[in-house]
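Everything on this sheet refers to the single structure shown next.
A protein chain is absent from this complex, but the other protein chains hold their places.
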């Protein structure tokens, strides 16, 4: 089990010790929540909602944003607290978690490729690739070094998977699609099923051939049971370093930029492009053929019908600038009162008007 | 085929016979809808929308709530109706369905464990466990008695599954997660994939290790293609007897209380807790770090941003008390009229004001 002194931790993750500075010589061995941490454990104050827990936590050290522990009075009988202030507290916490816990180590597959995996003889498999039982690898598939395939993965013909990538159980990658290096794709996610596209004539929905593919660039992570549809022409793209949640649907011909965050249950219709570092909260829906510029943040459940301005925050369905949306909701909640005031005005004006005898 | 007299049925499921009481000596053998039931079949009036069907149904017996058949006049030529009044008519119907039809009996797997299943030699398998072809069971997995695993189930290392539980095809349980006794988890559902959690620094989303797990308590049922994310620390929990629909996402570190009903496509962000018997209708979204108290009912498509009061009904996005939400919608629908009234007032006041020459 790794361990580190608090002083050394501050050096490694970037931060300065305050509060009980003398306590920084102590050793910590794990991360835990404020309420449950022991003196050998580090904790994090990430959300102001939990600030009160600083009064009673027994953690050996708490990571906070600069000034985040100011004004805290420890509960009676509690020893002083060793504080690690970091300008990016959440990132310092991430580095602490990595140092003391690390990422999950995938169980080695004996022999690398299970004899119960089904691998087409034309597939080109890199070094140190591990393939579990019941994965099925099609013709001309190419898999880079150190990539790990869990059971029940299907890679259809001509698929290319990069190096150091993990495909969890039941991931399906349709023909000709491409997944980059250092990607994580969770269970049940589908890359490259046909776009939803039909031409209606004579009461029949005639299926449009979907001749393109999907490109998942490097360092992309996708949750479970999400779908990226293949393009009608060219390639549906998820940009480098973007992270996608669960049950998300990315429509055909979309180009998702780099560094996007698409939270669970987001749906993006076909041919919409996003810039870099776009954030969509849970259950957002985005219309087709839109351009979502760089740094746009979209609130949960928003319905985006028109192109937003760059670097804005939008919300609501239909989506509008977030402060406008908030004002609108406030006004909506005051509507009953407004209606009463109008009624009162009508009475008064009636009295004032000549006929009213006022 | 089981059969029972209507009188005996009333005794078994709890209820009293009214209407054609003499008819209670007849025998029924199956359940059916009001419109299609024959005299040998039982039916249910569950939704007032279908009350008119009591006039013409040919069912041998209809289960209704107390007084539910009051005022019904049978159509000309139709024999009188035997009514089974029960204080909990839907539960009486459930017991009738169980008595006459029962639950599905899963097809026995010859030999119990298919030779095409892949079971790690360290796995501890209980008595009468059945495991289909192509299920993959990892190191140190523990499975209780009478549990049934369909094809393409993946249980990663150290997973514990209780007794009398059914995992349908393509269910994936990630390492270290726990599923209780008498659970039903439907096809494609994923237990324990990583929570969506990144620390942003230098334009990169740094993945937070998710070192916790998931605990699914006893008697939980989960639909198809849903996801329960593993905790960053500790355990994401679905409480005893809770029932979850399809394509539902439960975020990391949530604690879902006992007896909750989460209908299809609900999404709950991370670290939110719910009390007991919370009900969320379809497509509800709940923000992270909230506490949803006991007995709260949340209307379809609601977006919950703040903690509701216990035992309230909330609706809307953003969600508010349901009667307030309804009033607000009504006022919104009258907005065009209100705007007209304000315009009319402006005209009248203009006339009344000195400059207006009134």
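Order as written gives the chain letters A and B; numbering starts at 1 within each chain.
Throughout what follows, a residue touches a chain if its C-beta (ideal position, glycine included) is under 8 Å from a C-beta of that chain, and two chains touch if they have at least 3 such contacts.
Note that the structure is predicted; figures quoted are calculated from it, not measured.
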{"item": "Touch criterion as defined above, residue of A:114, A:225, A:242 or A:260 at the omitted chain", "value": "A:225"}
{"item": "Of A:144, A:188 or A:275, the residue in touch with the unshown chain", "value": "A:188"}
{"item": "Of A:20, A:53, A:139 or A:294, the residue in touch with the unshown chain", "value": "A:139"}
{"item": "Where the unshown chain meets subunit B, residue by residue", "value": "31-33, 36, 47, 49, 88, 90-91, 93-95, 97-98, 101-104, 107, 114, 116, 132-134, 150-152, 168-170, 184, 186-188, 221, 223-225, 241, 243, 245-247, 259, 261, 263-265, 277, 282-283, 300-301, 317, 329, 332-333, 335-336, 338-339, 342, 345-346, 349, 352-353"}
{"item": "Footprint left on subunit A by the chain that the document does not show", "value": "118, 134, 136, 138-139, 152, 154, 156-157, 170, 172, 174-175, 188, 190, 193-194, 196, 198-201, 203-211, 225-227, 229, 232-234, 247, 249, 251, 265, 267, 269, 283, 285, 287, 289, 301, 303, 317-318, 320, 324, 327-328, 331-332, 334-335, 338, 341-342, 345, 348-349, 352"}
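The rule is simple: only the chains that are shown with their structure count from here on.
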{"item": "Magnitude of the superposing rotation for subunit A and subunit B (Cα, nearest 5°)", "value": "120"}
{"item": "Centre-of-Cα separation between subunit B and subunit A, whole angstrom", "value": "26"}
